[in-house]
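A single protein chain has been omitted; all remaining protein chains appear in their positions.
What follows is subunit A.
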Amino acid sequence: MSVAVRAAVALAVTTGRLRLPHIDYLSILPVMVMVGGGVVILVWSSLLRRPLDVAWVSSLTVLTATAALVLSLFQWDSVLTSGAHTHIDGAVVMDGASVLIGVLVSSAVLLTAMVGDSFLKREGVEGPELHVLLLVSGAGAMIMGSANDLIVIFLGLEILSIALYVLAAFDARRAKSGEAGLKYFVLGGFSSAIFVYGIALVYGATGTTNLPEIAAYLARNVLLHDGLLLAGLGLLLVGFGFKVALVPFHLWTPDVYEGSPTPVTGFMAAVAKAGGFIAFLRVFASSFHLLAPDWRPPIWVLACVTLLLGAVVALWQQDVKRMLAYSSINHAGFVLLGLQAATSRGVSAALYYLFVYSVMVIGTFAVVTVVGGRGDRRHGLEAYRGLAARQPLLAGALTVLLLAQAGVPFTTGFVAKLEVIRAAASAGSTDLAVVAMGSAAIAAFFYLRVVLLCYQPARPVEGTSAPEAPQALGGPTLALADLGAEPSSSLPGSVALAAPVPEGLGAGQAGTLAAVAVAEAEAPTVAAGGAEDETDPLPAGAVTTIVLSVLFTVLFGIWVEPVASFAAHATLLVRP
């Protein structure tokens, strides 16, 4: 950039005219479409006397995101045929990774827009702001993904973050939402400032902010006094650490995830993490690849702490959104495994992980949005007790998505975890791979806890078989037996069975059967409890998102090839 800018300024001084760089519009078209769509919605709604109908806003957002998705596929075609290129004087790059992030972000906006539609209708909020901010913030993540210059990464980061600060504080009626927005803003601003100072130091040490030029500079020169450069790199690491929530810098995450409106939390978990990590990968794994011996050990430590702390602290969270916040920290640790490997394989494993995780997490938060009910308040674990009896499909979807996050085979989550662990092992970080497997085992506990809770009967409302209740809720084994023997959807049917069965097995048959029988004896209270909760009809938009994400997770978990080869081709311009 610097050389080009200098040339441009020199030319402007001598001839009085500015030399404009050639712009290949395909490289920035998805971003332009996203921002343009947002502006169109905003202008249109301000021209009307009454607030624009939410259904219109959502459809336009879905349309815009689809257009961006299609354009990203055109970019993919161009990358496959003519290879990776930089555009606009080297400020923007179009390579496999930038296309992957474009596809990821536009699908995330698409999925979240539908959840947002259901959310706004339920809360009775009108106006286009939520969807417009989703589009703008998505555009920021796309810019981050296709940035080829540290300052462009910074611009993308800020476009992403500033829109997210507002989104976090969006729900004006809940005090927690405003608090989440403020906390995110203060810590986000702090981390951005650290990031900019890091850029300044790197610029001072190398004389450029352009990523390939930095790589070339490092290849040409042997630095005797590299303190300035390493300090800059350290500050960049801290800045990225805040954005993607690595452990010493994760303190904002649980509060912001808990306080933000639930659809926004899902979007934040998917897009902010993906945008942050892609730039993280680009800067560390490709530009500063020659300094890998310097940055791999600290990242090893960060990955270790992030994996363990994220999994362990999540175990005693009583709020599902806080639990998922710690789970997202744990996932960040897994993605870091791919970065720590510092190989092409590690990068594509990390990108695959980000891609499938974003779909999973948006689906999970869509379920949480529906369960949260009007006012977006019911997020305690108790709200999930007996969900399978009240809304079997929702509970089934949640089961699939949480098991996928836990990394159960035949889901994309399993393939993703396997790939990053293999990448880490092949890069010689076997110890880190072992830690990751251990943390996956710990993490499985808290995912299973929620799943089991869904399939447990609701708490007896009053005076029903008090001595039997502790037995039925006694432990995970009983609940597991219940889970295995009794598919969720047939629970209403079991109500009819429940009355005769306890007498039939009263003589003391096999333990499992007895457990099932005891659990079934509770079934009438399930029905009673279920009837008391006013079960809202499932909102169409959120259900579409849930169905799409479940289908994606299972289908591409079994048929691994397409997404895996997409990620394998999604290489960086300067390959590690």
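The rule is short, and it goes like this: a contact is a pair of C-beta atoms (placed from the backbone, for glycine too) under 8 Å apart; a residue touches a chain by one contact, two chains touch by 3 or more; residues count from 1.
Note that in this section contacts and distances are computed from a predicted model.
J.: Assign the chain not included in the display its UniProt protein name, restricting the answer to "Protein translocase subunit SecD", "NADH-quinone oxidoreductase subunit K", "Peptide ABC transporter ATP-binding protein" or "Nickel transport system permease protein".
T.: "NADH-quinone oxidoreductase subunit K"
J.: Looking at A:27, A:58 or A:192, which residue reaches the missing chain?
T.: A:192
J.: Using the touch definition from the top, which of A:95, A:117, A:158 or A:419 touches the missing chain?
T.: A:158
J.: Quickly run down the residues of subunit A that touch the omitted chain.
T.: 1-2, 5-6, 9, 151, 154-155, 158, 162, 165-166, 169, 172, 175-176, 178-183, 185-186, 189-190, 192-194, 196-197, 199-201, 203-204, 207-209, 251, 254-255, 258-259
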